[in-house]
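Only one protein chain is missing from this complex, and each of the others stays in its spot.
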Amino acid sequence: MAHLLEVKNLVTEFRTDRATVRAVDGVSYYIDEGEVVGLVGESGCGKSASQLSVFQLIASPPGKIVSGEALFEGEDILKYKADSEKMREIRGGKMGMIFQEPMTSLNPSLTIGTQIMESVMLHLKMDKRTARELALELLRLMGIPDAIERFYQYPHQFSGGMRQRVMIAIALSCNPKLLVADEPTTALDVTTQAQILEIVKNMVKKSNTALLVVTHNLGVVARYADRIYVMYAGRVIESGKSKDIFAAPRHPYTVGLLKSVPRLDEPKGRKLVPIPGLPPSLSSMPGHCAFYPRCSYRVDACKQKPWPELRNVGDDHYTACALDMR
Amino acid sequence: MSPSTTEELLELPPKASEFKRFVRVFFGRKVVIFGTVVILLFLLTAAFAPLIAPYDPYAQNLGKALESPSREHMLGTDPLGRDELSRIIYGTRISLAVGIISVGIAAIIGMALGLFAGYFGKITNTVIMRFIDAMMAIPPIMLALAIAAALGGGLWNVIISLGVALIPTQARLMRGQVLSVKQADYVTAGEVIGASDLRIMTLHIVPNCLPPLIVLITLNLGVAILSEASLSFLGVGIKPPAAAWGAMVNDGYRYLLSNPVLSFAPGFCVMLIVIAFNLVGDGLRDALDPRLRGTL
Partner (left out) sequence: MAAFILRRLIQTIVVLLIVSIIGFLIIHLIPGDPALTMLGENATQEQINALRTQLGLDQPVVVQYLRWLINVLHGNLGKSLMYGESVTSLVASRLPVTFHLGIIALILGTLISVPAGIIAAVRRGGVLDQLITVSANLGMAIPLFWLGILGIYLFSLKLGWLPVQGYTSPFDNFSLNLKQIIMPVICLAVVPLASLTRQTRSSMLEVIRQDYIRTARSKGLKERVIIFKHALRNAVIPVVTLLGIQVRNLVGGSVLVETVFNISGIGRLMVKSVFDKDFLVVQGCVLMIAFVVALANLLVDLSYGWLDPRIRQEE
């Protein structure tokens, strides 16, 4: 059975004036209809870049999708040119994205109403009046009060949380099969974060939309995700069912991540253990496992071999660590 | 045996590499190299004019007036028989001197005004900026024209009037920079410690305002040279027998049909040197801080 979206061995590079950097280094993942999948990792690990690649939103100099496939409903959409009609139908129509920075993600010179209506008028071929009705309905669904007044207002008159709600409305307006949320709450304060996540969760549940959450926040992922992919330095280093990963992580990086996040179900005295060191510079990657310098489980053998491929260690549970950490 | 991983991994760029990056970006574009070479050539020409020029630029020879370009006189001769090429070579001195000095004056006064306006704010700011606005309402050429005329023509009056005309842009930019640098935490820190205003201004604020100002100064050099040529074309600035490019274009205007080179050559030089300064200015802007791209 084909997955809704299956990414196979995606490689995306960025050329800076010093070197070429592989932001996405052979990444594979999939998501099925109605699933909630989390893509977790530190800043710079390539999680956002891989999504942007799938949507073909990578700025073409300096970035370039080098190889790989992204099968949406069976068809490789990376074959289409970024600006082609086929790609544009899917982007926005069948796949929607919400971005990290609500403050700058809306056009300051256009009204909120116009920005919401654009999508449905394009993809669902609605006329202005129907589109307006739909937009107003969406605003109400998002919990924005005085929807009619707000419809004619400009982004600068909205708070950060409200702008993010508008972004969600826009992304979901055409009833996409897949919604990608790229760090949707990072720029918001804690209470707003919770609200936004609830809204997203409810909306996708209602319409059976698949949800891919890209984040560095494990708490978000723990609460909502069915499955998780953990990324590091451009690669997926562990993947599996959410509960398996939390209960029995099989990669030292994942272990480190979990140890560094406070949990309510732990004794008060436990210290938070940060992962020492910094992520590697992507422009000068070693041939062996990139996590080696910071790994508390490492052995000399890890340095001799090339970075391990993902191997199966359980029910749909994969890890890129050669060691057995049980 | 655990290697000190943090040290291994921390890759702080040393200061030297910042300079290397600047050099690399600056000379990365061919046009910038072209501009730099042109400016250097003009500077050298100005410096060594007596050695390079084949004839004395002031030497009249009425018997050989208005000759077309030939082996002896590569660009021909002007109405008074003077060698055009030599006059152009010597003209380099006037253009560059006027440009550099007037921009220097404008930069110093403009930066001071901008600094005070931005740092002290409130009334100082309002007074200075309204004054700047008023000066900017008058086209620079007219301002320079009026001032140079009132003071009488001649080299120094042109320099002064151009200097005055170029103050507004310098002041405005400096003020803008001061305002944004002022917000920086290290400035607040200085204030908290109780450092004196003067100290804060000179040590912290000014150095950080410099990059866009350096670009503006470079671009203004082009503007100044262009303006000087315009003024001497009009007959207000430096007058014959001095070899000023603008005046030479004016002299040649009457003889356009027979000796077009007399007007073409000096004007072309003006254009060339101004392009060079513009290209170098652009290159500096890209090299110093690519984020400035939209603002200048």
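Order of writing sets the chain letters: A and B. Residues in each chain are counted from 1.
Following the convention adopted for this analysis, a contact is a pair of C-beta atoms (placed from the backbone, for glycine too) under 8 Å apart; a residue touches a chain by one contact, two chains touch by 3 or more.
The structure displayed is predicted, hence computed values, not measured ones.
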Touching the hidden chain in the complete assembly: which of B:141, B:210 or B:288 does that?
B:141
Selected from A:20, A:67 or A:104 as touching the chain missing from the view:
A:104
Of the candidates A:29, A:55 or A:318, the residue in contact with the absent chain is A:55
In the complete complex, which positions of chain A touch the hidden chain?
55, 57, 59, 61, 83, 87-93, 96-97, 99, 101, 104-110, 118-119, 122-123, 154, 156-157, 167, 170-171
In the full complex, which residues of chain B touch the absent chain?
130-131, 133-143, 145-147, 149-152, 222, 226, 229-230, 233-236, 246, 249, 253, 256-257, 260, 263-264, 267-268, 270-272, 274-275, 278-279, 293-294
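Methods note: only the chains that are shown with their structure count from here on.
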Roughly how many whole angstrom separate the Cα centroids of chain A and chain B?
50
